[in-house]
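Omission of a single protein chain aside, the complex is shown with its protein chains in their original locations.
The first chain written gets the first letter, and so on, giving A and B; residue counts start at 1 in each chain.
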Amino acid sequence: MNKIPEVNYLNADRGIKSWLFTLDHKRIGLLYLFSIMAAFLLGGVFAILIRLELLGPGKDIMEARTYNQIFTLHGAVMIFLFIIPSIPASLGNFILPQMIGAKDVAFPRLNLLSWWIYMFGAIFAVISMSAGSVDTGWTFYTPYSTTTSTSVVAMTLGIFILGFSSIFTGLNFIVTIHKMRAPGQTWFRLPLFVWGLYATAIIQVLATPVLGITVLLLILERVAGIGIFDPAMGGDPVLFQHFFWFYSHPAVYIMILPGMGIISELISTFSQKKIFGYKAIAFSSLAIAFISFLVWGHHMFVSGQSQLASAIFSFLTFLVGIPSGIKIFNWLATLYKGKIRFDTPMLYAFSFLFLFTIGGLTGMFLGTLATDVHLHDTYFVVAHFHFVMVGGTVMAFFGGLHYWWPKFWGRMYNEIWAKISIAFTFVGFNITFLSQFLLGAKGMPRRYYSYLEQFQSLHGFSSFGSWIMAVGFIIMAIYLIYAVFKGPPAGDNPWGALTFEWRTTSPPPKENFKETPTLTHGPYDYDKIIPKRTI
Amino acid sequence: MSGHSTHENRHVVSFKTYLATGTALLILTAATVGVSFIKLGGWNAIAAVGIACLKAILVAFVFMHLLYDKKIFLVIFSVAIIFLTIFLALTMFDILSRGEIYPDYEEPIEKNAVIYKKAEPAPTGEPVEDSTPKNH
Partner (left out) sequence: MTSGNSSGHRAHLAHHFSESSQQSESARMGMWIFILTEVLLFGGLFVAYTVYRSANPEMFYNAHKHLDIHLGTLNTIVLITSSLTMALAIRSIQLNDRKKSIKLLATTFALAAVFLIVKYFEYSHKFHLGQLPGKFYTYTGIEGSNPHIFFSVYFMMTGLHGIHVIAGMIAISWVMRITIQGRLSSEYYTPMELTGLYWHLVDMIWIFLFPLLYLIG
């Protein structure tokens, strides 16, 4: 029978202060986890409201202006408060030091500061909601964002602050991976999740400052009228789009790269097979990080960009397909002849493979000049990025959450309820967003609170799917929280995995390992050792 | 304490090197001011930025110890410069070619296309119905 270790990081120190001012990366990871789940809930409520309004043409539950505010909040909350920090700051924070055999991240106080800054930025974002919240869309395009009467300044100031939290996490991770590895933990023995986080961190430190200066200029434009983005004053509103997308396209990979890292872990563990093409997967993460900085012009195909520039950006966009494809095929090759086990995390990995592939390929449609002119700003775009963000990142995030949940708490969740939950989520997701591909291809533009009668059935279908998805998430919340208190002890290595974090207890002691561990095998050497599962 | 390395065997740069670097920076400052008064057309900007780069390299390599410290720091600094260059180059590439938008569009390719027959109503099978959304 498994036992929970008597002294672990959860009960080593007591009291609320020991949590709010903790320097332990595991506790900071959990603080982040609670915060981003609150943001996910908030963003999810906005999503349900959007789908309710779109249940029928015309006004259903809100005015057009309210609708504009709601979809803006949905986008801004989900992106800046949930998905950007989601995997790196919560799961990454908890697992990364353990994976490389370190006691903590390189700068624990910076890590705590990062969370505090996150909370501080989130407060600004929430304040902006109470005082006439933004209606510009999460992209804050000028000139509308400089003229609307809503609280653009509070929201963008919040985003400016949140940027620092993202930068500090990235900075911390890069130094941690370079400097804190345990003896024997060489670069090519790093788990692929670590490689994913490394590539992510590089994007975070390179791109986020540009977001900072972008929103700073936007704030100055509104407050001091500097005229940089105002065509009436000789400014260039499209320059804002250049600035914004120099951050926000790479930011898409801040969201997906750590997810891809998780998938590599899950697929190898649950196939009990050495990962196929380790180096190819590792380097394809870096390749994606690099190429992501060259493609932002694909958001401006119809913004008066010259044909030559568009053609070049289109070509560069297609290059992203190569490293992404490398990953997908390596995962499939890993599955081939593996001893596949259908535990819940693996089901999330399969969902990821299926949905992300669709999301990625439809991205190619949008990167193609001619089809983009037709599909630009339609529901096709909405469906595409939800397939990547929800079908990709969120599926990977929940896969990782289920995978490491027993490591976090030492207790196991109910497998049957978990499978019911993912069935709801997966089916609901596809109903919601596959129909939006059809809507977009038929010409339904995005960001409208009303639509033509002919789109009624597909919109209704989509709204119906959103409820199924919500049921799936609610079930998940219940059994996961239940498991924290009442779940059966999971043991140190419930999945029989080889990476470092499973060699310590569940939950781990305060400094992760009783003594500094030495690594004697690679993270996926299932051809040499198959550890026993503890459940 | 030995004169030229600390307990971590960190290199201590000599006083002379620092002073020479400082002097070189001041001379280059004089040079860049001087050059700006000579009419060189487009070369003025290039000279100004070129001298500034030279000065920045001196500061980074000597004052900031890039020359003597771990090579990874040089890599980090270079990455910053490379990505800034990408940002600048690709943005300027669009900005400078903005004028040449769709030259084909000046002349319609198919002059008999429906959209150019403004006077006549569109002869399509689609029912032309009231397309405004109905309010509930």
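Keep in mind that, in the parts below, a contact is a pair of C-beta atoms (placed from the backbone, for glycine too) under 8 Å apart; a residue touches a chain by one contact, two chains touch by 3 or more.
What you are looking at is a predicted structure, and each value in this text was computed from that prediction instead of being measured.
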Of A:22, A:214 or A:378, the one touching the omitted chain in the full complex: A:214
Of A:91, A:106, A:375 or A:497, the residue in touch with the unshown chain: A:106
Positions on chain B contacted by the hidden chain, ascending: 1, 3, 6-8, 10, 12-13, 15, 18-19, 21-22, 25-26, 29, 32-33, 35-40, 44-45, 47-49, 51-52, 55-56, 59-60, 62-64, 69-70, 72-73, 76-77, 79-81, 83-84, 87-88, 91-92, 95-96
Positions on chain A contacted by the hidden chain, ascending: 102-104, 106-108, 110, 167, 170-172, 174-175, 178-180, 205-210, 212-214, 217, 220-221, 224-228, 233-236, 239, 242-243, 511, 516
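Just so we're on the same page, only the chains that are shown with their structure count from here on.
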Intercentroid distance (Cα basis), chain B paired with chain A, Å: 29
In the complex with chain A, residue positions of chain B that touch it: 72, 79-80, 83, 86-87, 90-91, 93-95, 97-102, 131, 133-136
Touching residues on chain A, where the partner in the complex is chain B: 56-60, 178, 206, 210, 236, 239, 242, 246, 293-294, 296-297, 300, 304-309, 312-313, 450-453
